[in-house]
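Missing here: one protein chain of the complex. Every other protein chain is in place.
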Amino acid sequence: MAGISRDDVANLARLARIDMTPAELDHLASELGVILNAVARVQEVAGQNVPPTSHPLPLQNVYRKDEVVPSLTPEAALSAAPASEAQRFKVPKILGEEA
Amino acid sequence: MIIKRNAADMAAALANGETTSVALTQAHLDRIAEVDKDVHAFLYVDTEGALAQAALADQKRAAGKKLSPLAGIPLALKDVMVQKGIPTTCGSKMLEGWRPPYDSTVVSKLRAADVVILGKTNMDEFAMGSSTENSAYGPTHNPWDLSRIPGGSGGGSSASLAAFEAPLAIGTDTGGSIRQPAAVTGTVGVKPTYGGVSRYGLVAFSSSLDQAGPCGRTVLDTALLHETIAGHDPKDSTSINATVPAIVIAAKNGNVKGLKIGVIKELQGEGYQAGVLNRFNESLELLAGLGAEIIEVSCSYFEYALAAYYLIAPSECSSNLARFDAMRYGIRVGDKSGVSAEEVMNLTREVGFGREVKRRIILGTYALSSGYYDAYYGSAQKVRTLIKQDFDNAFTKTDVLVSPTAPTTAFKIGEKADDPIAMYLNDIATIPVNMAGICGMSLPSGLADEDNLPAGFQIMAPAMKDDRLYNVGAALESALLSKWGAPILSHVSGLGARA
Partner (left out) sequence: MSLKYEDVIAKYEPVLGLEVHVELGTASKMFCGCNTIFGAEPNTQTCPVCLGLPGALPVVNEKAIEYTIMIGLALNCSIAPFSRFARKNYFYPDMPKNFQTSQYDEPICVNGFLDVEIDSNEGIKKFRVEVERVHMEEDTGKSLHVGGATGRIHGADYSLLDYNRAGIPLVEIVTKIVPGTGKYAPEVARAYVAELRDILRSLNVSDVKMEQGSLRCDANVSLRLIGSDVLGTRSETKNVNSLRSVERAVRGEMIRHAELLNKGERVVQETRHFQEDTGLTRSGRSKEQAEDYRYFPEPDLVPIVPDATWIETMRAALPEKPSIHRKRLQEAWAVPDKEMASMINADVLEIVEATVILGADPTKARGWWLGEIARIANEKEVAATDLPITPKDVAEIVALVATGDLTDKLARQVIEAVIAGEGRPSEVIEKRGIKVVSDDGALMAAIKKAISTQPDVAEKVRGGNVPAAGALIGAVMKETKGQADAAKVRELLLKHLGQ
């Protein structure tokens, strides 16, 4: 079982959008190493011939009719917004690529 | 004292005019005011709302309206279940001050049944934990011994029952969060069959494992609540569209004669406290005495359940908790001129989430990431198949399966806080039920010899056979009560002057 490095954790924290101090990264790297060692044993019995179960019930084809139901009022929709303007959620400038 | 009665007895008292829902609700509010500073079961008490609901229930009764069996009975709601206009934090700083603009289906059903919602109960942050120590708002204390944990994640709900702050409570169970708290507080809790109770409005931790369920002080009370909240919900695609089993009837029957009860070999022995095992074995003897056939069964893949759970649940949670990003609701940290949305997300999630939540998000992010998916998440899903097969095989030979609910009684607050793996082991006996989507109950089996603290007895039944839990649970409860002479919670002492 390979360990997990501090850089690995930093990359995971980036993917998960969580700021972490160097001390936190170190701490988590060692903790995750231990946990991963413990959970990696699932691989012992996960053979090629075992189908995965992603859902406990054998349900399928659950649909709703294409019918419009009332939406929230914009006031209710925006009621919890940390900031709003012009009936829209106001957020800090977005760095990512343009959609 | 009315607050010490069972919900079914309270309902009878309301029906025969001995008391009113307003009086009953006020009595509970008084009790909360008296003891909750010590127990800290509640994060929010909705005094006004509860009394208004109670008054409405009384009015309907006075008008001769047909009422549900639990009309006018107070209840404590785990803070992971949204209720319109009422603060819902999930025990997290992230959602401090959030008042949802909608009701969960469970809340809608409770309202329709005129159940009085007293307030929101404390929990491990986003339901991740086994001790309620992970709440951002401080731990809940076990009414049996305030220096001990009340179990988790639904420690607030179970503690509120044991402290007589509420006769009924709603919990949610992803890996044992209803059953383990029930076990360590001497109360009853049921994880219904996955899909048996709607998840709409239950803030998701691990979608394929989460299940809301009833908590009570007796098997019958729990059954009455279960029947109130169960049933198909078109708003939850994973909700089962079938008739709810006759739960209350089963809870009133309690007959195990000729029933085959399987004892799971792998869920006892090493790691289990002797006193817990003693109570478990005594309960088995009682059941045998009532005419049940006790069989030992083996579920060899259960030893992998914990590992698989700690991959699946974190993976799903890493995705479910992504929405807490400070853009639309919840707290926002670091929003000042020149700071980007991305940075605000990073800062808010750093501050808003507690240690355990972050640990699991990072673990789940790892397990799903490219290059590791097959080895971790994929393998865990295969283990899930194997556990299901173990249960299927065991149920060909038995009607129900049993085990101790948790390996130990309530431990001290702080005792396992720095050892995640030791903490995770609390759920070793409850997790397989969630993995397979079947149903399980915990009820008190007595006090452990070592510490005089409650031990839990777990019953497991196949999917949609929830009635079997209540049948066996009622039989055992009745036999234990005859043996003890008084309900186990009569031993809770030292809480509040009037208790």
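List of remarks:
First chain written, first letter: the chains are A and B, and each begins at residue 1.
The criterion applied here is as follows: a residue touches a chain if its C-beta (ideal position, glycine included) is under 8 Å from a C-beta of that chain, and two chains touch if they have at least 3 such contacts.
Being a predicted model, the structure only gives us computed values, none of them experimental.
In the full complex, the hidden chain is touched by chain B at residues 81-82, 88, 90, 95, 98, 100-102, 104, 199-204, 206-208, 234-238, 315-316, 318-319, 322-325, 327-329, 337, 341-342, 345, 365, 368-370, 373, 377.
Contact between chain A and the absent chain runs through residues 11, 14-15, 17, 54-55, 57, 59-74, 77-78, 85-99.
We take it that only the chains that are shown with their structure count from here on.
Against chain B, in their complex, chain A makes its touches with residues 4, 8-9, 12-13, 15-20, 28, 31-32, 34-36, 38-47, 50-57, 59, 62, 64, 72, 76-77, 79-83, 89, 91-96.
Put simply, chain B touches chain A in their complex at residues 98-102, 194-195, 208-209, 234, 237-238, 240, 301, 304, 307-308, 310-311, 318, 322, 325-332, 335, 339-347, 349-350, 353, 358-359, 361-363, 365-366, 369, 375-376, 378-386, 388, 420-421, 435-438, 463.
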